[in-house]
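Here the complex is missing one protein chain, while the rest keep their positions.
After this line comes chain A, so read on.
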Amino acid sequence: MSSGAAHAVLAAASTAHTAAAPVHVSGLGFVTPLGRSIEAFDDALFAGRSAVRAQTLEIPGMDPMAIAAATCHFDASGVRSASRLPLDRGTAMALAAAQDAAADAGLDLDTIDRDRLGIFWGSGLAGASTFDATTRALYGAQRRMRPTTVLTVMPNAAVAELALHFGARGAALAYACACASSAVAIGEAMRAIRGGWIDIAIVGGHDAMLTPGVMASWHAMRVMAPPPADAPASACRPFSADRAGFAIGEGAAALVLESEAHAHARGAGAQPFVLSGYASNCDGTHITNPDPAGQVRAMRAALRDAGLTPSDIGHINAHGTATTAGDAAEAASIGELFGDAAPVSATKAIHGHVLGGGGAIELVAALRALARETLPPIAHLQTPDAAFGNVDFVRGAAREARGLRHVLSNSFAFGGTNAVIVASRR
């Protein structure tokens, strides 16, 4: 077979309709700047109420009030490690979110086969809070590191803690794909459940990096929004003509996923939706500049996985970082695939960019849209960039969407990783 013919055969195979089994969502839990309860999260989400604030971090060489970032009033001291060792603030958030998701799912650890319980978790800069603090101690007065620093900051620290807490004996895997980390973790858990390797998984992601060293690092990249002097809450304006970058957020979101058979057998069923499609790929072109072609391929593949076409999608929660290049690429890819047929929200405007945890939090936002048949507005979006003409951005106020059946959540990361999840009403 010639190389051209071989490519044609492979291309045909890759576009074949291969809908896979939907995966049951039986529990949600989250620790976010918008709140920790579904009610608080919904209230802010559908009102477009921002949790971004001016921060008072003391960052060498920077105005301590110059950074706008989402805050989370979360007391990490109330979260205890199963190993009695110190927890990074982000790991504490992960554990709290996972415990809430397990409770929401009615998970009884005594009655499930924990050999078939997996942990799939994502984070961008796991342990950032601890590493920043302990390193400052090393170079400061104390001149020493804590004996458990490595265990606290390693990328799989949260996975290990969750596995300990839940007694999981199936796969316990950490995903580090920058801003797509938790979306990839969720998607790979879907695949593991569909493949029959496990029956049930606790999945999600986190990041907590409101520390001087990390914030200064993001600032140095010039991707963070300068806060408007009189309105820091509106610093992040996705898809706006005057967008100027994002605000860092912190938090975690967790889901309990299981096969339909397992959920049915144990009588689970708290949530009214399933995860129906997932795809991840890589642009392979640039470490920071996203490629619309790669994003289109990822969205197409996720739709194919769900057995859907673009016209089936009633809502997209965009990655929407409010950076110049990021929003332009995503508007182009959404416009190419969906035109103006799928309304677009972008919730980073109100909860900040939670990096490794963003995919999970934004999937939860999409699920809440599905549950409420209401689309959240893009906060602070007055005038969309004229170059994004044919995309239907949800602006001004939440939009009613009766009969909404399928939603899609995008996560596009540094490193060129694209991850897309499709969720559907049960």
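Things to note:
Keep in mind that, in the parts below, a contact is a pair of C-beta atoms (placed from the backbone, for glycine too) under 8 Å apart; a residue touches a chain by one contact, two chains touch by 3 or more; residues count from 1.
We adopt the following convention: contacts and distances are computed from a predicted model.
Hidden chain, UniProt protein name from the list "(Fe-S)-binding protein", "Acyl carrier protein", "Probable glycine dehydrogenase (decarboxylating) subunit 1" or "Sulfate adenylyltransferase subunit 2": "Acyl carrier protein". Considering the whole complex, the residue from A:144, A:264 or A:286 that touches the absent chain is A:144. Only one residue in the set A:19, A:85 or A:109 touches the chain that does not appear here, and it is A:85.
On the side of chain A, touch with the chain left out of the figure occurs at residues 80, 83-86, 141-144, 146-148, 151.
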